[in-house]
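Working notes, structure below.
A single protein chain has been omitted from the complex, and every remaining protein chain is retained in its original position.
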Amino acid sequence: MNVLRTIALILSLGFLSSILFYKIRELRNLSIIASLSVALGFVIKFFGIYTGIKRAFSYKDLFYFKFDAFSNFFVVLILGVGLLAILASWNYMKEKKGETFFYVFFMLTILGMVGLVYSRDMLSFFIGWEVMTMGSFLVILQSNEKDRFKFALRYFIISLIGAYSLLWSMFIIYNKVHSFKFSAFNSSVFTKGELTTLLITISIGFLIKAAIMPFHTWASGAYSRSPLTFTAFFSGAMSKMGIYGLFIFLYGSIGLSAIYKTGYNEFFQTSYFQYTLVWLGVITAFLGTLRAILSEDIRVMLAYSSVGQLGYMLIGIGLGSTLGLTATLFHVVTHGLFKTSLFIVVAAIIHRTGKTKFHELGGLINNMPIAFIATLISIITLAGIPPLGGFATKWLLYEAMIEKRMFFATAITMLASIGAFLYAYRLIQNLFLGQRKLEHDDVKPAPLTMQIAMLIPALGMVFLGFFPNLLIKYTNLFIELINIDFFKLGVKVTDTAFTNSYGYWNAFYLGSAVVIIFIVSTIYYNLQRRAKIYKIGQLDIYTAGEYVTRETPLNYSFNFYGFIFDSLKPAIKYSVTNFITRISKEFIALSDFVRRIYTGNGQHYAIFTMIFTIITLIYFLS
Amino acid sequence: MKTTKLYLGPQHPGITGNMMIELDVEGNKILKSKTHVGYLHRGFEKLMERRTYIQSFPIVCRICVPEPDVNENNYARAVEKLSGLEVPERAKWIRTMVLEMARLQSYLLWMGGQSGSMGLYTMPQWTIGDRDYLLDRFEELTGGRVYHLYVWPGGVRKDLPIGFKTRMLDLMDYLESRMKDYTKLMFENAIFKKRAIGTGVIPKDKALEWGVVGPVLRGTGIKHDVRIDEPYEIYDKLEFEVPTYEGGDIYSRALVRKFEFMQSISIIRQIMDKIPEGPIYNRIPNPFKWKIPKGYTYVKLESSRGEFGYFMASDGSEKLRRVNVRGPAYVHGISLLEKILPGSRLGDVSTILNSLGVCPPEMER
Amino acid sequence: MSTDSMYRLLVTIAVILGSIIYGFFINSLARRITARVQNRMGPPLKQPFIDVIKLYSKRTFVTHGIMQTLGPILMLTGIISTLILIPYGKGYLTLYSSNGDLITILYIMTFGQLAMALAVGQAGNPYGTIGVARGLTRMFGYELPLILALISLIALNHSADVNVIIANQHGGIANWNAFRHPFVGITALLAMLGMMSYQPFDNASAPAEVASGPITEFGGKFMAIMMTTNAMFVVAKLALLVDLFFGGASNIFILALKIFLLYLYPLFVGLVFPRFAMEDTFLFFWKWPTLIGFIGLAIAIF
Partner (left out) sequence: MDDLKRPTLDSDFTCDMAFNKITKWAQKNSLWLLAYGTGCGAIELSPTMTSRYDWSRLGIRGSATPRQADLLLITGYLSTKTLKRVIRSYEQMQDPKYVIGFGSCTINGGMYYDSYNTIKQLDLYIPVDVYINGCMPRPEAVLSGLAYLKDKIGDKKADGWIKYKQNFEWYRENQKKILKSFNGDNMPDKYNW
């Protein structure tokens, strides 16, 4: 039995049923969910099994697919997040304008992604890549936002640039090695200059998909204007395709030795190219965080947060050491979990209230307790506070950077993660805590499917917090699998304790200590015999003696970190988005000028032709 | 709603008394401010119409709690003006001294409030402790610490006690030496300067139009002082300067007050030096039968916070017909505050409030 | 349970209780010193203990919701978790510091702060929320120099292990990190001003601006636990700084002395300075301390 064919069959069936039953909601959704879960179960079943099954698939030596643990890792992420997103969409997309086509294009995107993850040649990789881009572009158009065209188009155009950059580099490779297969790549036939160009063009293609600064300009618009359950998938799984591509191209096919050939820095034990990647990641992490802190729209904040988090992953890739790659893979999982959960929470809130700005919300904790718990766990993970899963990434990443002696970069990355704490707090404060608005008194809890979809990742995060070693056992496997020079300074994992030459951390002991201390504190807290805790009303707060009403705006939420904004105002003016906007304006002006040449008047064309002929003649005759 | 409504007061540590500023805040920026008063309204002007001239003295000083003597002085001078009562020379000197002492203690209180609002808590501990020495002298002179009932129509109640002069001069020396510490701790403090310079600016061209008076006005660079413009008591016989500083911000107001503090010390020294001997009061008729001829008058003086005026009308009976008190805090605390607060930062509200010397009881009377 | 881990547990409990008592003790000593500077007597040394007992003996405890009730417990949890990761000496006094390095300590410190922030949020008071926003902004400010200093230490010692860093400072005052690497020491000391929330940087709970800030809605038992955790947190922070920059300690008494002396420094700075405006607080840390920190780090690396 061929595993790949089976998976393709199951997913194609799901895709077809989404087209066939596009009018019948229950049938369509159930068949999609069934196909995704069967495929997911299938992948998980054969996750580490490579014997007794046929796991490669090729067609005329042109398309080549392979079923291996590394791809499976990403496929599980794609299918899992996809499943959750579709589950959440059941209620979220209900009776929305674009509901019918949403699922078709969603499935198309998933199909493309699974295809590109399993592909082991450039051609099928590129086809999968384009299907994914196209599908996601079409999904964005299914949302109800008025300005979706503008942002979808921006996303599409920038993605196209990335795709062409990728295509170009593929042609260069084919020109030299005469094969599209990854395994056929041979770095010795390239010169140093060619390799450098290749690395740059390939990276641009993938960095655009991962929304790394300065290629992030599409991200905030596309993330915030798509149907939000799709954004959960977009940010949770799809943005990682850039990371996957970098993995597979840089360390899978091109290989470290080829990268080192382009220039090697003894001090940092890394090539200049990788060093650039690290700093791009650092800058992205920092500036993305800063933008997230200062945004007023929930969706935009999460979008910039995604940009920042992708920066961490790029750092790990740039480091190229075992520890760094482990950190990246770990973060791919944790980010997938918490971003999915958060976007679904936000989708639920927007679904129930119709509000998207922070200052229009507040005090929803009693209306949506499950969403609150999911958010709480997600933001603790996001901020990387022990004992939940997020801290493992942070620890691995910092130790990896310190190991490579990139101390400045470490400092700024750590600062960025502190910044994440700031916006994470705002996320929970302005949505769930504080005073509830009068019009939100009878907001119902999130729909059941969404509650399930937001709680499952939360459980995953708690589990990863206590047993990060289980995941790392696998990631170590992949890293060996994709043939990286195994560095001596690897992370040593014994049970739940992590040790490397610089530091150590024991997840399980720390986690259990926190739990034990929590239990003891709770007992101590409730020891007092006479203690009666009275629950008082929402408005019974200190307002300097004044009496307030429900109409009084008592939530502090707009311009929450106004201090930072005021302090950094001069610097914030210069953003890449503004730069691009200006360039596009200039471009329009240029086009305007060009339009003047093409007036449509035959006589003008005649004159131009004459002038051109004369100049050419003069040039050749002289 | 983008804005947050914050109630600064009446029960708030940042407010200078029992009043309330209702703020509409957007982030850290204030969009709108509205002063609410009425928490301290006792109806003085109505109460005084029911009391005889002398009976009004005990309540008149309670109009402005931090600086009661200006009210006594104003009221006494208005009564004297209406009734044509003469004041002996020595009484005038003593009255001036009391006024300057009141100014000193008021500035000490202000220094504490101003720096306390910025979180420099050592300063109020020092200045209010030192202010108590002034209150001791008040107590020695008048018998009361806060409310003195010392100034009387036709003079003052008691003569200076024996040895008062030396003790007063010692105190002046002490305060002068303490001022050096205050300067180091507060006026030349880098962070104080950083917060005070450029905050709460009152434009010079608007200051007079807005009715700003006192040190706040002199802080914008306009020289206006009742003591020099229309001298009362014995201010024309004394040598002193009235400082002005350009800028109109908190810091220039602080410098004006610092300079005036030193001037008051010098004035008290001059008074102690030159005070003539003589009687201290002219007898008034039986207060219960003391009828003051029909008429009206307006008296004013320069209090530590600005021009303080009393308009009084008598109808020939033993009781006042109408009195209207014009205090500086009314302008500063209500209309001026509502004009200069929008656009400033939330953290500066209390600082600006303190620098204007807003005194709620005087606003509401 | 083996006798070894038994002893360790007992020592840990003793250190936790000791940190409460010592935290209160230096707090009240600081209040006495403050009072002396301000020309007055000050409260008796037992005052913080009296305050806490009184807060516990309050009759009503009011809460606005589940997070406000849970917040103080989580805060206590976070602080104790921090405390047990910091070494206070040798042997059993290293407590459980073998379960986490400097980075772990840095991150687990924020646990308690998050819990506090959540509790404040649930109370729904705008002053509380503004206080938290200010506190977080200040944290974002001072973390930059602090991280630079800590990274420099890691770079210099080739280890993020606090015990190793202490061991490397062995042998006299000149070997202490604060003196051997002056730039790093200065950066850490400047960042510490922000950590201790004394005067120039006490924006979060500035009475004249935001009433009592984050603790606005907390009374009775909640307030008591907050006071307790604050006392513990002060000890934890200072012990960490002593460990990292001032040579650690061979026995607990010298550690206590060093903690107290280090505590005096932000106290005296606070006594003679008013507080910064919020923007200036933030910018202050990102200007000079950061610059010095970068220089220190550059020296440490090259």
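Note that the chains take the letters A, B and C in the order they are written out, and that residue 1 is the start of every chain.
One rule holds for everything that comes next: contacts are C-beta pairs under 8 Å (C-beta built on N, C-alpha and C of every residue); 3 or more make two chains touch, one makes a residue touch a chain.
For clarity, every value in this text was computed on a predicted model and none was experimentally measured.
Checked against the hidden chain, the listed residues B:E86, B:D132 or B:D173 yield one contact partner: B:D132. Checked against the hidden chain, the listed residues C:Y22, C:F61 or C:Y263 yield one contact partner: C:F61.
Listed here are the subunit C residues that touch the chain not shown: 31, 35, 38-44, 47, 50-51, 53-54, 56-62, 207, 211-212, 215-220, 223.
The chain not shown here touches subunit A at positions 530, 534, 536-537, 540, 542, 545-549.
Within the entire complex, the positions of subunit B that touch the omitted partner chain are 10-13, 17-18, 38-43, 46-47, 50, 58-59, 62, 65-66, 109, 112, 124-126, 128-129, 131-132, 135, 145-147, 361.
Note that only the chains that are shown with their structure count from here on.
Inter-chain centre distance (subunit A to subunit B, centres taken as mean C-alpha positions): 64 Å. Subunit B and subunit C have Cα centroids lying 44 Å from one another. Multi-chain contact residues of subunit B (touching two or more other chains) are listed as 4-5, 12, 28. Contact of a single residue of subunit A with at least two other chains is seen at positions 543-544, 554-557, 560, 563, 566. For subunit A in complex with subunit C, the residues that touch the partner chain are 363, 365-366, 376, 380, 383-386, 391, 394-395, 398-399, 402, 405, 407-408, 410-411, 414-415, 418-419, 421-422, 425, 428-429, 432-435, 497, 501-506, 509-510, 513-514, 517-518, 521-522, 525, 528, 530-536, 538, 540-544, 554-557, 560-561, 563-564, 566-567. Note for the complex: subunit C touches subunit A at residues 56, 59-67, 69, 72-74, 76-78, 80-81, 84-85, 96, 98-104, 106-108, 110-111, 114, 117-118, 121-127, 129-130, 132-134, 136-137, 139-140, 143-144, 147-148, 151-152, 154-155, 158-161, 211, 216-217, 221, 225, 278-279, 281-283, 286, 293-294, 297, 300-301. Note for the complex: subunit C touches subunit B at residues 37-40, 126-127, 130, 199-200, 202-203, 206-211, 271-280.
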